[in-house]
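In this view, the complex is presented without one of its protein chains, the others remaining in place.
Just so it is clear, A and B label the chains in written order, and each chain counts residues from 1 on its own.
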Amino acid sequence: MTLTRFPEVSARRRRKDKLMRGLLFLATGIALVPLVLVIYYLIYKGIGSWSKDFFTSDPNGNFLGYPGGIRSAIIGSLIIVGLATLISVPIGIGVALYLTEYGKESWYASVIRYFIDVMTGVPSIVFGLFIYIVLVLGHVGGGFTGWKGSIALSLLMLPIVARSAEVVLALVPSSLREAALALGAPRWRVVTRIVLPTAASGLTTGSLLAVARGMGETAPLLFTTAGAFALTANLTQQMNALPLQIFNDITSPRAVVVQRAWGAALTLVVLVLILNVIARLASRRSRLA
Amino acid sequence: MTPPDATSKESATSDAGSEEAADVSTGGMPSEQPQAPDVSKPGVPQGPGHAVRLKGLNAYYGQLHSIKDVTIEFPAHQATALIGPSGSGKSTVVRCINRMHEEIPGARATGSVMLADQDVYAPEVDVTSVRRLIGMVFQKPNPFPTMSIFDNVAAGLRLTGTRSNDLRETVHRSLRSVGLWDEVKDRLHEPGIGLSGGQQQRLCIARTIAIEPEVILMDEPASALDPLSTLKIEELVDELKERYTIVIVTHNMQQAARVADTTAFMLDGELIEHGPTSEIFTNPKDDRTERYVTGKFG
Partner (left out) sequence: MAPTTTVTVARGRSVLERSPGARLPDQVLRWGLTALAAAILALIVYFFIRLIGESHQALSQFGLSFVFGNDWDVSRNIYHGAPLVVGTLITSGIALIIGVPIAVATAVFINELCPRRLRAPLSILVDLLAAVPSVVYGLWGVFVLIPKLLPAEKWFASTFSFIPWIGGGTVTGPNYFIAGLILAIMILPIVSAISREVIATVPPENKEAALALGATRWEMIRIAVLPYARPGITGGVMLGLGRAIGETIAVVLVIGNAPVIGSHLFTQGYTLAAVIANEFGEAANTPIHSSALFAAGLVLFVLTLIVNIIARWFVAHGHRRPRAGDLDVVVEAQAATIGEIG
């Protein structure tokens, strides 16, 4: 009776396997290091700024003494991004509806789709320049204003909403649509009564993530809203926003102002993370997938 | 019975990795193995060296007990068919033999699978070396889409660092063995997925035999193919069993009758009956076997 021996996997191959697996594991760890460091320093350096005054007073632009809080920045961000959301979400979902319900695979729809995809790659500063040229230079309704910042942001948010909405709408089973159509419902009813409600939580998720993105953008606002210190809450004037405030404070020679930048950055990241979490929760309650 | 290319097989084996070459040619203790017993050249058939014996094999998908206590011998240099209705566990049994079953998360197997006198499931055995000796051909032909015909056949060989001259020889020989040579010899560097379904499957078989396994497992190898290709595959099985031990899962009873020397019938994860093919089909001992082969169910 002879013995069969299993051929040895050469030590070289085994070593290489272990080595590569180790490297891949290491690389994943390295990828997470910046995340940990950023969050750590944000908390470490930023939490000290948080106080009642911090959230209830405006930056005062004084050269000496207490530099003020970030109230106008927070409120400005909420208002500007709020308007941008009101513009970009309905339009984005509208474009997505067109693509999934009417255009589908037509030549025209493919062009639109391609365009939207390309728009996601456009740097945000370019959108700021666009609005600056068309609206600010031309002094359409004033110089730097809050609402122009909203328009610039909505250009940025639109492709995000549209693309994710299209994915979600396409997930609505065609059998649902067909059942409604077979009952004699007109197309627009199918859309408003069946398709949109079914896709609602997915659409919410996509929109919330676009909002989170919009809240963090600085460049588009530099050329359109330009920032202000005082609380204006008036979209027809210059307004403050969190990213603008942080950007300005970073380059200040005063340590207390830099300190405020950390506090504001922590606030901004917390807001963005909350939006992300809500978005994820919304997608988990989705009736699709 | 010595296989026709024993000598070329030796040279192929001796080139497959310098460490193995050293072991084989000197026939003595390989430097890496502690107290290894006296070894013969792996892969050269001698007596029952190619037989596969399952003892008390049980397989689980998580909590689901899918293979129940299967004990069977697959005789050397024969083709054994595994038949049974879908869900009977025939594919799972076969995937346990080359330990592919455990690649599924949550899946495990207990019992032993003996290749000659080595248990494939022994704790010191490396699962990748098991698969060098027990090859597998899948239901859906799966040539590597980014590789040429040549590279596909050479894929397994390249893993063990075969030198390129021997590589070429072995690849050509494998392609000849599966009857593909004439059809592809002028386009060895074209993509493997450019072939027809039947050709792709033969390519996969060539890829498997290029590394000179002892056993070839086939999981419904012809079920995705047209009748003409199916016939070619069956002829191939007939030739291959001279050099290898073949276990072939099939849902096509006529196929089992055509190619297999032995047949085993499975139902609901249990091995109901096995024996010479002619007996299983004409004179089955178990009622359930009889009902299946006469088409009363399944």
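Brief remarks on what is shown
Definition applied: contacts are C-beta pairs under 8 Å (C-beta built on N, C-alpha and C of every residue); 3 or more make two chains touch, one makes a residue touch a chain.
Note that this is a predicted model, so its numbers are computed, not measured.
Note on the undisplayed chain: of the listed residues A:M119, A:I194, A:A230 or A:V257, the one touching it is A:M119. Contact with the chain not shown here comes from a single listed residue; of B:T162, B:T208 or B:T277, that residue is B:T208.
Listed here are the chain B residues that touch the chain not shown: 98, 100, 103, 105, 128-132, 135-136, 138, 140, 142-147, 155-156, 159, 191, 193, 204, 207-208, 211. For chain A, the list of residues touching the undisplayed chain reads 9, 13-14, 16-17, 20-21, 23-25, 27-28, 30-32, 34-35, 37-38, 41-42, 45, 91, 94-95, 97-99, 101-103, 108-109, 111-112, 114-126, 129-130, 133-134, 137, 158, 160-161, 163-164, 166-168, 186-188, 191, 202, 205-206, 209-210, 212-213, 215-219, 222-223, 243, 246-247, 250-251, 258, 261-262, 265, 268-269, 272-273, 276, 279-280, 283, 289.
Criterion: only the chains that are shown with their structure count from here on.
Taking each chain's centre as the average of its CA atoms, chain A and chain B sit 53 Å apart.
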